[in-house]
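For this depiction, one protein chain was excluded, whereas all remaining protein chains were kept in their positions.
Take a look at chain A:
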Amino acid sequence: MNTLLKCVQNFRFNVFKQTKHLSIYPALRVKEIQEKETNNELVISGKILESGREPYLLKNEHPEACPVCASGLQIKHTDVLILSQFMRSTGGMLPRRITGLCRRSQKYISSLVIMANKAGLMPHLKPANSHKDPKMRRGWKKYNKYFYESTIKIK
């Protein structure tokens, strides 16, 4: 039993080491897209892309504050054009190390993202295997709903 455990641990350690060698993408700290071509060989290549946001970026008048606090906006869950800037293509909220928000704003915006998703306001930002149309949901979830921002409890 002991030898078996050791074997398993060794195996896990080896796998971990291997993956650590392979996972060069986050370590390089560049924005990349992986392209795979399979004509008898696999080619994985990285490419630096532009986000396309530079010309429309708001100037932060108070650089000591985070972008949301500095803008002074009262964001609601129906402001999907603002909320979609903080979201993945699968509908989730981006982590704080990418958004660069303060702890309070990050929690507030992620609550608004959840509200907007529940209200079905961003139906195409969803995982590929999910029902994109809110009317396809089960039970009470398919009917229209709205939320009060005052119900978000943050310190």
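One rule holds for everything that comes next: a residue touches a chain if its C-beta (ideal position, glycine included) is under 8 Å from a C-beta of that chain, and two chains touch if they have at least 3 such contacts; residues count from 1.
As a convention for this text, contacts and distances are computed from a predicted model.
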item	value
Hidden chain of the complex, named as in its UniProt record, picked from "Origin recognition complex subunit 4", "39S ribosomal protein L13, mitochondrial", "Terpenoid cyclases/Protein prenyltransferase" or "Trm112p-domain-containing protein"	"39S ribosomal protein L13, mitochondrial"
Touch list for chain A against the chain that is not drawn	25-26, 29-33, 48-49, 51-54, 56-58, 67-68, 71, 78, 80-82, 84-86, 88-90, 98-101, 119-125, 139-140, 143-148, 151
